[in-house]
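Heads up, one of the protein chains got dropped from this complex, but the rest are sitting where they should.
On to chain A.
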Amino acid sequence: MALCAFSFPAHVNQATSPDAQRSPSFSSHFTRGTNLLCPSQEKLHYVRKRPGGICASLSERGPEYHSQRPPTPLLDTINYPIHMKNLSTKELKQLADELRSDVIFNVSRTGGHLGSSLGVVELTVALHYVFNAPQDKILWDVGHQSYPHKILTGRRDKMHTIRQTNGLSGFTKRSESEFDCFGTGHSSTTISAGLGMAVGRDLKGRNNNVVAVIGDGAMTAGQAYEAMNNAGYLDSDMIVILNDNKQVSLPTANLDGPIPPVGALSSALSRLQSNRPLRELREVAKGVTKQIGGPMHELAAKVDEYARGMIGGSGSTLFEELGLYYIGPVDGHNIDDLVAILKEVKSTKTTGPVLIHVVTEKGRGYPYAEKAADKYHGVAKFDPATGKQFKSKAPTQSYTTYFAEALIAEAEVDKDIVAIHAAMGGGTGLNLFLRRFPTRCFDVGIAEQHAVTFAAGLACEGIKPFCTIYSSFLQRAYDQVVHDVDLQKLPVRFAMDRAGLVGADGPTHCGSFDVTFMACLPNMVVMAPSDEAELFHMVATAAAIDDRPSCFRYPRGNGIGVQLPTRNKGIPIEVGKGRILLEGERVALLGYGTAVQSCLGAASLMESHGLSLTVADARFCKPLDRALIRSLAKSHEILITVEEGSIGGFGSHVAQFMALDGLLDGKTKWRPLVLPDRYIEHGSPTDQLAEAGLTPSHIAATVFNILGQTREALEIMS
C-alpha cells in the first residue's frame, strides 16, 4: 500500500491555501477513489491549528474534519495485533491516523467516550506492536480509552454496537474478549491487578510481560499508591504506563472553562515535564557518570541514581521512593519514541517495576475535541465534520440538575452548607454549585474514601457537608461511611446519584446496592424521592437533619414533569412519613424511590381490567412509616414492595417489620419486587428495566399471578 496516485492535483492545492471555504463535497472526492489515494493527503484537512473561538461559529469557517469516513486501507488488513508485527514505522504512523479516524466515526454514530480514546491512539498502536497480546497482558485503567484497543483486537466490525444492548461494553470486559485481561470501570485498579498478574506469572514460572496503563487522574486515588508501594516491595517485573494529559477531573472543565489541576500531584507531574533549570546540572552529573563508567558498573549506577534523585525533580523521586524505575517524560504521540522505549524495556531481562511517564493530549487529532473545554470526554452522537452533538431536547431536566439547583437554594439560606465530590463536577451537577459558591465546593480528586472522612471532619466543626458521590462509587468508601460517619453519628448528608440501573455504562456503574448497604446502618436516615419535586423536599429534609447522618438516592435520567417548589426551595418532610398516591382495594403497591412511577403505570394498566390498586410512596426506608405499613397490611390482601435495588434493601426491611409486628400471621401476603440476583448488562434504560423485570407490565403481571389470574398475566406480558 505504497501507491499514492496524485490524480487530483487541483484539489491538493486548494487544501493548502489558508481559509479555503471547503465544501463537504471536497472530502468526498477523496473517499470515492478509495484505493488510489494516499491517506496522508487527508492530513491536510486538520493538521493546521486554528486560533480558538472568536465570535464566528466553527461551522461558518467550513468543516474542519471529514464528513465521510475516509478509506482505511491499512487498518482494513489488521484484525488482530499479530497482523501488525511486520509494519514499518511509517506504516505504524499511518495506522495510527486511520485508527484515529475510525474511532471518531464510530463514536459519532453511537456516542461514547471520545477524548480519552483519541489521546491514546499512538500508545495503543505502539503497545500492540511491541507486545504480544493476549499472552502479554495489557490492562487499561477505567477502560473508557480502550476503543482503539478493541478495534485492533478483533472487534472492529462490532464497534457500531458499543454501549448498546447486547453489544460491546464501553469498558474492558473479560468475558468479551481474551485481549481484555481485566474488567475495569472504576478507576485506579490496574496497577493492583497488574501486580497480581505479574506475581501469578512468577509463581507459575511463565515469562510474559504485564503492562498497566493508568491516567494521571486515576493516580490521585490511594489504591494506585498502595499498589505501587507493594510493587516496589515485591520487585516483580511489570510496566506501569502513566498516561498524563493533565486532566484530573471529569468532565475536564467546569462551566466557565478548563479545570486547573486538582491537588498537588498534578503540579509535581508538570514539574517533571519541564525540568529546564536543572538540566545543566544534570549534564554535569552525566559527565561524571561517564568518566566513572567502565569496569565500575555498580558505582556508576549508584552515582547515576544519586544524580537522578538530586535533579530529577520531586516528582520522579516519588515514584523512585516507591520502588519503581522512572522513565520519562515521553511524548505520547510520537510512535518512534514509544516503540523504542517499549522495545528497550521489554528486552531488558530483569527490570523490576518500571514506570513510563507518557504525556498525551486528550482529544488529539480531532480539532473540535482539542479546542473544547471538556475535550469531548463523553459525547452523544455527533456530526464528524462539524463536531456538533445531536442532543435531544427533553421537556424536563435531569435529576442531577435538579439536585444541584435544590442544593444551591438551600445553600443560599444556610451558610454552613458545603458540597463535596470526587472528581465528578459535571456528573454530579456540582459545577453549577461551584459557579455559585466557589469557596464552598470541594473537589478532592478520585478519592471517595477521603471525601467521606473529609466530610466527617467538616461535620465535626459544625459545617453541613453534602457528599455527592455516585451510588456505585460510594462502595469504595463504605468503611469510612460506617466507621467514620455512622458509628460516631456525624451529620453527613450523602447524595447518591446514578442509583439503580444506569443504561449504557452497564454493571460497572450500576447503583443497585446502596439501599442495602445504607439501610443496615444503625444511625442512618435513608430516603428516596419518587419524582423531582420530592427530590427538592428531600434535599431540604437532609439539610434539616442535624443530629445523625442521612442519605438519599436518585437515578440517572430526567424528571417526569411535576411542578417544582417555588424558587427551588423544598420544604422538609416529616422524617418517617410516607404518602398514599392512589386509593384502591385488595392489592397495595408500596414503592420506594422512582419505582413508584412504575407502580403508577402498573395501576393504570390494571384499571382497564377493572382492578384498582392502592399505590403508596414509602419515601423513607429508615425509619419506616410503620403506621402506613400497618394500615396497608390490615386493609389489603396483598402487599407488594417495589424498589430498584438488590435484595436486602427496602423490601427486606418492610418484611422484617411486618414479621416482628405480627402482620404476616394472618391472611396478608407480602411479595417483593427487586433487581434480580445477577448483573444486568449495559443497554438502553428501557431494555435494562425489562431485563430486570421492573417495568409497569411486569408489576401488573406479578399482581395478576398472585391473584391467580395467570391468563391476564400472560396477556399483559405479550
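Quick note on the criterion: contacts are C-beta pairs under 8 Å (C-beta built on N, C-alpha and C of every residue); 3 or more make two chains touch, one makes a residue touch a chain; residues count from 1.
Assume contacts and distances are computed from a predicted model.
A.B. asks: UniProt names the one chain left off this complex as which of "Electron transfer flavoprotein subunit beta", "Pyruvate dehydrogenase E1 component subunit alpha", "Nucleoporin Nup43-like isoform X2" or "J domain-containing protein"?
C.D. replies: "J domain-containing protein"
A.B. asks: For the chain that's not shown, point to the residue among A:Tyr80, A:Tyr233 or A:Tyr679 touching it.
C.D. replies: A:Tyr233
A.B. asks: Determine which one of A:Leu242, A:Val330, A:Ala385 or A:Ala616 touches the chain that has been left out.
C.D. replies: Result: among the candidates, A:Val330 touches the missing chain.
A.B. asks: Write down which of A:Ile78, A:Ile138, A:Ile341 or A:Met496 is the residue touching the left-out chain.
C.D. replies: A:Ile341
A.B. asks: From the listed residues A:Glu178, A:Asp202, A:Asp414 or A:Glu715, report the one that touches the chain absent from this view.
C.D. replies: From the options A:Glu178, A:Asp202, A:Asp414 or A:Glu715, the contact with the absent chain belongs to A:Asp202.
A.B. asks: Out of A:Pro73, A:Gly154 or A:Gly352, point to the residue that touches the absent chain in the complete complex.
C.D. replies: Missing-chain contact among the listed residues: A:Gly352.
A.B. asks: Suppose we count only contacts with the excluded chain; which residues of chain A make the list?
C.D. replies: Within chain A, the residues that touch the unshown chain are 51-52, 54-55, 199, 202-203, 205, 207, 233-237, 246, 256-258, 260, 273-277, 279, 282, 286, 297-298, 300-301, 304-305, 308, 325-331, 334, 337, 341, 344-345, 348-352, 354.
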